[in-house]
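Okay, here's the structure, questions in a sec.
Note that one protein chain is taken out, while the other chains of the complex remain in position.
First chain written, first letter: the chains are A and B, and each begins at residue 1.
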Amino acid sequence: MDLLNALVAFLNFVVIPAASYGAQLAVGALGVTLIFGILRFSNFAWGDTMAFGTMAVILLTWLFQSLGISIAPLPTALLALPFAILITSALLLGTDRVVYRFYRKQKAKPIILVIVSAGVMFVMNGLVRIIIGTQEQNFADGGRFLISAGDFKAWTGLAEGLAIKGTTAVTLVTALLTMAALFWFLQKTRTGKSMRAFSDNEDLALLSGINPDRVVQVTWVIAAALAVIAGTLYGLDKSFRPFIYFSLLLPIFAAAVVGGLGSPMGAVAGGFVVAFSEIIVTYAWKKVITYVVPQSWAPDSLMQLLSTDYKFAVSFSILIIVLLFMPNGLFNKGK
Amino acid sequence: MNTRAIYLFAGVGILYVLTGVLLSWNVSLNILILGLLSAIMALGVNMQWGYAGLFSTGIVGSIALGGLAVVFVSGNPVPEAFAAGGWQAISGLAVAVAGIAAAVAAWTYMPAGRARNLAVAVILIGGFFLYRGIFDPAVERIEAFDPATHGNVGGFGLNSIWAWPVGGVFAAVAAWAIGKIALGLREDYLAIATLGIAEIVITAIKSEDWMSRGVKNLVGLPRPWPVPYEVDMQADPGFLAFCANWGLNPTTTSTLAVKGIYIVMFAIVLSLLIWLLQRALNSPWGRMMRAIRDNEVSAAAMGKDVKRQHLIIFILGSAVVGMSGAMYVSMLGQLVPGEYTPLRFTFLIWIMVIVGGSGNNWGSVLGGLLVGWLWLIVDNAGPLIMGAVTAGMADGALKSHLVDVAPQLRLLTLGVALLLVLRFSPRGLLPEK
Partner (left out) sequence: MSDPFLIGAAMTGGYGATDILHDCTIAVEKGQIAVIVGPNGAGKSTAMKAVFGMLNLRGGSVRLNGEDITKLSPQDRVARGMAFVPQTHNIFTSMTVEENLEMGAFLRRDDIKATLEQVYHLFPILKTKRHQPAGELSGGQRQQVAVGRALMTQPQVLMLDEPTAGVSPIVMDELFDRIIEVARSGISILMVEQNARQALNIADKGYVLVQGANRYTDTGAALLADPDVRRSFLGG
């Protein structure tokens, strides 16, 4: 029995990757839930909005690299973020102006907006593929490791290593700052409160003199920021491929629904619930268990509940369980 | 059909004729075959959307399930693999199904409380490990058999026309399960849930090698009755004599003939479906469906079981889509899991339905033929057009990039087309009366 090594292996292969992935999903789900709360539809173009924003970051990263601008050991992508957010905001505000606004004024049913967002998804998907192509792009140029597995072993003398990638640290810190800034904005500022009021009771918000057009515009700008940040963190951590971003829709929707669509706190919690479940269910536990149990009991099989191919099945199962037993999500009491 | 419809169909017909004259008849007929299949898929989707207002994003899942039916019905039997673990794998799946059924039964019939929650959890978790215990070793043995050519459990080796209805049944069963869960909730939940189930179906087809050989592709599936093989035709003295008589090239003639037979077969299926659907639409049942779609609340107040009717139409629509998926694979002769992407097989079909005219069966057919043509012509003519556009440019990175991304232009074009139709002509080219 070797509990210490088991714990390190557990942290290294389950907790750290899940925390990092969970943070990426949480930021993405915040965008979905915000759009749902204010504009009242599920945005199927969200994955491709993230792809578009990430593409802008990649192109700017290349530009900065060619100019020799660097903020090493941090990835150049962080420097590109604000500019990419501006570009993506412009795209989303433009889309709202030429596409969504018409249906909002018509008071179209939410499902019509969902279909419209599928049309927007096609356009954005096409744009991304035309501009940057369909190949995989790696744009993480910062420090590789904060702590490498080898160093950790040397320091501690343990058999198991604990590695913290540079991108993991960047993900966690950026996501935390983003969430803190968003919650501060929603809770403390006049505009943020007016957005919550609008989401809570649109008619009463109008009676209070809250300007709906302004609320909607601010929402798109924040959504753009969240899309760019979530997409960039995911791309830094793994890599950028347009079609992968489309398939992120499912875990992100699952995260938003788990927390209760429209609830920002719920979206954050949902992101981590989905990420941890996904990794716990698809992780091969053989290593950890071998450390914990007596040698003679050591398992032969991988001790993996589900192959990693089925990670989306985990998001899906969580989604189904929530839909069946608590359709308003974990965090929307009695609404 | 009114005159507007006749003009529009004639216009689409001209597109196909022009393709035949200017490009090649082989390409034109190929596109027509896929256009007819798309029309059938669009009809299925139109049943769900146009008749009941249900927005499903899992169409690609139904299509893939239909394709899987061909693998089981018509795949070559692999007796050794089946003997190695076939029955055991089947019993493993049976345990899984029984476990879920038992959990649902416990949830339904036990009084609410801790005992019930515990029972359901025990049944599900215990059932899962039991299933894995039985199923995994069986799969391992099946996949171990001659993985270079087989590695799958094999099918019944029947004529693939039998797979068509089976494909419908496969998709219907999946639709029943998902409909039970997601119908009756907020309407976008159905969209999200179906997106998920489709993703899982595709993952299964890609990674369950014992079933369909996964991404190694299952080839050599037989053609449906009565479609002949070109090589057999070219070896047939009667056919050769016929060609010689009329001065035809036997190779070209046999290729076109095979395509012609497919077109006739698919057109028959399409016509039958339309006939059935038009009858259903004008029956009391059809009127009730439209009443429910237009005003769920008042229909429910009048004693209509809205959820049940939605479930029925959702299952029927998915079955039609599943059948078309089986038709597609039986024609291709192989299952290529990598082909099944949501953009191509879910959202493109949606564009067909909406552009054609939601709620109008003829509109779906028109949308299938027109959008299908647009989508596929880019494959064939896109490089030519992009070549012409960039002809004057100097060779370089930009030019080669533009030529490379030419196929992606269609995503953009179709997205814009969908948005334009939704905005300016939301009832589509052929509006519902």
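One rule holds for everything that comes next: contacts are C-beta pairs under 8 Å (C-beta built on N, C-alpha and C of every residue); 3 or more make two chains touch, one makes a residue touch a chain.
Everything numeric in this text was worked out from a predicted model, so none of it was measured.
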| item | value |
| --- | --- |
| Partners of the unshown chain among those that are drawn | A |
| Absent-chain contact - pick from A:3, A:90, A:159 or A:206 | A:206 |
| Interface with the unshown chain - residue positions in chain A | 190, 193-194, 196-197, 200-201, 203-210, 334-335 |
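Note that only the chains that are shown with their structure count from here on.
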| item | value |
| --- | --- |
| Centre distance in Å when chain A and chain B are each reduced to the mean of their C-alpha atoms | 31 |
| Chain A - residues contacting chain B, complex | 41-42, 44, 99, 102, 109-112, 114-116, 118-127, 129-130, 133-134, 243, 246-247, 249-250, 253-254, 257, 305, 307, 309-310, 312-313, 315-316, 319-320, 323-324, 327 |
| Chain B residues touching chain A - in the complex, by the definition given at the top | 53, 55, 57, 128, 181-182, 185-189, 191-193, 195-197, 199-200, 203, 206-207, 341-343, 347, 350-351, 354, 401, 404-405, 408-416, 418-419, 422-423 |
